[in-house]
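Removed: one protein chain of the complex. Kept in place: all other protein chains.
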Amino acid sequence: MSKIVFLVPLFPLLGFLVNGLGRKHLSKSAVGIIGSGMIFLSLLASSYLFGMVLFHSSPIADGKPLESVVTLFNFIKTDAFTIPFEFQVDQLSILFLLIITGIGFLIHLYSTAYMKEEEPQHYARYFAYLNLFIFSMLLLVMGGNYIIMFIGWEGVGLCSYLLIGYWFKNGDYNYAAKKAFIMNRIGDLGFLLAVFWILYRLGTVSYSQVFTHIHQLSAADITAITTLLFIGAMGKSAQIPLYTWLPDAMAGPTPVSALIHAATMVTAGIYMIARSNILYTMAPATQTLVAIVGLATAIFAATIALKQNDIKKVLAYSTVSQLGYMFLALGVGAYTGAVFHVMTHAFFKALLFLGAGSVIHAMHHEQDIRKMGNLKKYMPITHITFLLACLAIAGIPPFSGFFSKDEILVGAFAKNPLYYFIGVGGALMTTFYMFRLYTLTFLGNFRGSKEQEHHLHESPSAMTFPLIVLAILSVVGGFIGIPEVFAADKHWLEHFLSPIFAESAKLSETHHLSHSQEYIMMGVVTTLIVGVIIFTVNHFKKFSAADSGEATGFGKILANKWYIDEIYDKAIVNPLNAFAGLLKNVIEKTGIDGAVNGVGKLVAYGSRQLRLVQSGQVASYLLIMILAMVVFFIVWFNDITITKLVEKLF
Amino acid sequence: MPIQYYIYFCLTLFTIGIIGVLTRRNAIIVFICVELMLNAVNLLLVAFSKMHHGAALAANPTTTVGIEAQLFVFFIMVVAAAEVSVGLAIIVMMYRNTHSVDINFLNRLKN
Amino acid sequence: MIALLLLLIPLATGLICFGLKQGNAAKHFSLLASVATLILALVAVYTPTAIGYDTAWLSDLGSRFTLKMDGMGKMLCLLTAVVYPLIFTAVYRNEYKNASAFFGLMLLTQAGLMGVFLATDALLFYFFWELALIPVYFLCSLWGGEKRIAVTFKFFIYTFIGSLLMLVGLLYMYFQTADHSFSINSLYAVKLDAAHQSLLFWLFFVAFAIKMPIFPFHTWQPDAYEQSPTATTMVMSGVMVKMGIFAVIRWLIPMFPLATVQFSNTVIILSVIGMVYASLIAIRQDDIKRLIAYSSIAHIGLMSAAIFTNNSSALNGVMIQMFNHGINVIGLWIVADMIEKQLGTRKLSELGGLAQKAPAMAILLVMMALANIALPLTNAFVGEFLMFNGLFSYNIWIAAVAGISIILAAVYTLNMVQKIIYGNLSARTENAIDLPLNVKFALVIIALLVIVFGVFPQPMIELTKDSVTALFVKK
Amino acid sequence: MSTIQILFFFLSTLAVFSSIMVLVSKNPVHSILWLITVFFAISGHYILLNAQFLAIVNLIVYAGAIMVLFLFVIMLMNLNAATEPRKNWWMKLTGVVSGGCFLMVLVSLVRQATEITGKNVLMKTGDIGLIKNLGKTLFSDFVVPFEISSVLFLSAMVGAVVIGKKD
Partner (left out) sequence: MNAIIVSAILGVVMMFSGIFTKHKSTITLTAIAALFILLGANLLNSYGIFSIQVNTHELLYFNKLGLYFNTILIAATLIFVLLSGKEIENVGINTAEYYALIFFVLCGTTILTSFNGLLMLFLGIEIMSIPLYILTGAEKRNLKSNEASLKYFLMGAFSTGIMLMGIALLYGATGSFALSGQSVLPPSVGIPGASFLQAGGLILLFVSMCFKVSAAPFHFWTPDVYDGAPTVFTSFMATIVKAAGFFAFIKVFDANAALLGPSWKILLSIVIIATLFVGNITAVFQRSIKRMLAYSSIAQAGFMLFALYSYNDMAYQGILLYTVAYCLATIGFFAVLMKVKDYTFDGLNGLAAASPALAFAGTVFLLSLAGIPLTAGFFAKYYMLASVVKAGGALWIVIAAVLFAAVSVYYYFKVIQSMYFKEGQPELNEISTGFKVGVLLLAAVIITIGVLPSIVLNWLYF
């Protein structure tokens, strides 16, 4: 097994090196083949591993596959602790491996066509970055301890930075990239502190030891650690308050948005929490926090998405809100549900982005949906796949989204009905904005310019193929996790992941609600969703360029994303800058350096004054001598004060 | 005659000399005051020599204790004479160049 | 013997350089000399046993000419030896008036640095401490920027005061030793009471703090770095600042354990304040050199804080970070130098878009920047990780505050990167050209070191283990 | 009150008075003349102390030679008029005051000096002051300084020539 394990990340690394170093010499096609080929190879490798895990894990009672951990070498070894460079391949990581390499491969394929206009050098750069990203992401999920995870964690952050700023001529893009990196950095600090905490208490960061020695941690420790880890997740997975970078990150090429900012990277936080599920299960306080933050994000982002007109922005906010759902799931302890949703979401959200990409591609980088419409006529495949994706995300049975979202909502209900109802509200909003998007883009009449219309065409096969594949996946993807209301223990995913969550499962009693309840809930929700869909489609069919005016009132606030960015600038960025300026111009210059120079100035001043004592007058010189002598005498009779001296005279 | 009288007397002369040095501006007068100081010292030395001599005389009638002080006075006079010759020469040179013997006039060198 | 050679080669070659008539000869000669030193240093590093040299010198002062290389010494000598060829390669095309003197002084500085890292006799150490300073003074004052004289003078006097105070402390310690000797072991053997220790601690510490420099003794540094010729700046920020840290580990802590415990809190807090403070200032810097200077202050602050956490793994971190910081910061300086030489400005606001004109430079700069913000798999990460870990185990809140500087580091470094290489071309940058071969070579070497030591830090840790354990045995 | 005491006090008051006159008299010539009286008074003291040799030498060297030299110089520069501009009072005052302090300190010192309490000065008698004894000692014990002081005179002479002669 071990050999193969190393191959998985090795291929993308190779791809990165080859494309990166040979970017001046390789032809576009070569670059494309290398780039996506490497990912395909590592997809093969990981599916092989998947097979092994599947095969090995089932017979064993505790479900742990043989030698799930392989060590490469000792990364850091001090007297205090040892941090090996180790990979852990078990059910959780292998699942993510498949998602990453699979979708990664599709998106590479897609990109070969999407990025055609780029000149070779940058084309190669693009694929190099992409491969590097896959490499880091694999490191993240395969890492056998928190440090390796952190390496990947930072690596994907770097790649997203590079890819968002891919068109580096554009200042705004660079700004967005920087923003993304720094906001991630804030989260990373939390992550690091958590790691230090673990290391400080347990002297190790390897999952195997940490989770087995967890009982050595006090409740306070666990709460602190989990909270800090969650802060890290906030940054990476764009949760309140650190979500604002994700919408801006849409500056990057659309495939990048699909891969990094929808399917894979942003789910790192979920992966991390799922990985350390046992910690969270033992920290109910943090769990509540996670649930609330997740839910809040889900609703909040959904509201913003309602009024966005940029096709990618809508998708971005929907991503944020879907991530919110996942955290809700984690918060309520439905880890499987979270992972499940990660997977399905990866399918349909990637599909949506790619579809959007294909639209943008066709519209010559027009992203405003108010200027689109009636595209189904020109790009059928895109249209169909997009529609399927919308249905999936809206959660219409039997599309994948339905199962995962349903599982989450059920879990939420089990924990606290309030969660459930709010969650449903979010789901309805999701449906609304998705179908608003769909309708405005594909239905109605075309509102773009003439020559745009003239150029409209279906995208090449390299782009449509991934769409189709993903569409299939998002349709059928749900069937790996059928809730037992339909069929008793058909929930394959739950079985598969059970070893991972076994410990948590022991600790948390999962009271299942009765089937009747569930049926009712599903029915109600589904009908509501369908209703919303019908309403939305009818409402926006008749949308024309005329009423694409600026939103007003509450709509305006939503359109401006609750002014969160502005508030951040006012509340944090500007004061910080001002303070830094104060330090630079006042404290440093006049304060500290002033003090240092002040000493010098003092000496100079003293010098100038002392020179005056040297008056050139013999008499004054002698006068001082005499007085000094008198002083000396007085010093010598140090026991005799002047007064005594006087009375001795007379 | 108690020695203290002599000491007070000499110190007075000495101090007068000092005051003269401090207060007068004529280089020659200043120099004279220095001479005054030296004379005060001379007298004091002689007084001391006689004091010690007297003390020693009781024990040994042929003692020469205290004679070295008088010789010291002799040497002081020698030095004083030499100093005077040089000093006056300097003052004269000064006078040649500036036509003044005012020491406050000497302030090209300062600070 | 190797130890002695490490000292003598730069010294001798430096003196010879003065004799050489035309500059080019000196340039090539010094390059060769530095390479020779590097080879020697490598030999020393791969010699498993401790290397030393000892001969009588000022016997009636109780001082001997004693050199000894433990792990830390080896590593810092290696750093010194690695840095010089890189610098000479990077500045290969720069024209210096009176070049032979320039290179001569550079090599003399190297000799001084080697001496500081090798000497295990306090008086000898003091001599080299000064010997390293004087040539730098001349280098900066002769070849520096327009405000050079005043700035360098301030730097010189500032550090000189420090070393004089250290001298007083040394004298006092000398008379406390049983056998009236300056040898390190006799000094270690001295057992003072807490009161005296605290006085002497500060006498020494101020000297080292000024050299490092840590807040609030740092104000000479940005000016000096800005005004010095870049080659010298590289030496100063790459190697010289390590003198302070080295001295703290080698001399201060073992001699005054009680005072160290007593004041570690003060020092750590000062250092942490310095980290955040310097990072904040760096955010607002428009001058590349000053920005790098302040970021360097922040990094050094972390090291000095980590030393005093009394945590062995933190000390491991300091050890390897001394080397890695030296490498990385030099990389940054080389880029800064290139930009200044090519475009005649250091103002970030006047730069931009170099990625289009000079891709190679852009890539390498980004790598240096990533190393500067201690991204994992760059060499800086390991050190900072260990040091932060130590700081954390010392006090969580201090660690958290210090952690802010991680974020700030990202802010100012990415600012710099963005303003230099991204965005549109500015008036100055539109006719920029890519790196010349020699600079590219130097930078690539550095980049390789960054990655290699980022992935395989372990050999470095092993190399310096003995010093760490020695320190903790002593305490 | 024996004659010696009368003489002592007379000479002392004379000396002090005339030395003060040296200070206060505007005309340098007068100062010098007053100084000469001081010297006479001091010579008188020497005689009281039976230091005849010094008494004579004092008269010859100081009053005779040195003061005449001074007079010559002053005449040469015809400063006999009161040429000296008035020194500002402040300077004078500080001079006097600090001199006074100095005197006060020394006097208090002497008052506390225990080792000389009750010691008396041998007046009139005692023959160490006689030329015979002085000469003997000078040329036996003190011959080295005596010879060496010739160097002093040499240098003084050379100096006077170097400085004094026109060129």
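Going in written order, the chains are labelled A, B, C and D, and every chain counts its residues from 1.
We take it that a residue touches a chain if its C-beta (ideal position, glycine included) is under 8 Å from a C-beta of that chain, and two chains touch if they have at least 3 such contacts.
Keep in mind the model is a prediction, meaning the values are calculated, not measured.
The missing chain, though absent from the view, touches A, B, C, D when the full complex is examined. Residue C:Leu142 is the one among C:Leu38, C:Leu142, C:Val190 or C:Ile373 that touches the chain missing from this view. Among the residues D:Gln52, D:Asn120 or D:Ser149, only D:Ser149 touches the chain that is left out of the figure. On the side of chain D, the interface with the absent chain consists of residues 106, 109-110, 112-116, 140-142, 144-145, 148-152, 154-156, 158-159, 161-163, 167, using the contact rule stated above. Where chain C meets the missing chain, the touching residues are 58-61, 126-127, 130-131, 134, 138, 141-142, 148-149, 153, 156-157, 160-161, 164-165, 167-168, 171-172, 174-175, 199, 203. Summarising the interface, chain A meets the missing chain with residues 603-604, 606-608, 610-611, 614, 616, 618, 621-622, 624-625, 628-629, 632-633, 635-636, 638.
Keep this in mind: only the chains that are shown with their structure count from here on.
If you average the CA atoms of chain A and of chain D, the two centres end up 102 Å from each other. Each chain gets a centre from the mean of its Cα atoms; for chain C and chain D, those two points are 72 Å apart. Work out the mean CA point of chain B and of chain C, and you get 67 Å between them. Within chain B, residues 18, 22-23, 25, 104 each touch two or more of the remaining chains. Shown for chain A are the residues that touch two or more other chains, namely 619, 623, 626.
Here chain B touches chain D in the complex through residues 1-9, 11-13, 15-20, 22-26, 28-29, 32-33, 35-36, 39, 42-43, 46-47, 49-51, 53-55, 57, 64-68, 70-71, 73-75, 77-86, 88-93, 95, 101-102, 104, going by the rule given at the top.
Put simply, chain A touches chain C in their complex at residues 73-81, 121, 147, 150-151, 154-155, 158, 161, 165, 168-169, 171, 174-175, 178, 181-182, 185-186, 188-189, 192-193, 196-197, 199-200, 576-577, 579-581, 583-584, 587-588, 592-593, 596-597, 600.
Of all residues in chain B, only 18, 21-23, 25, 30, 103-104, 106-111 touch chain A in the complex they form.
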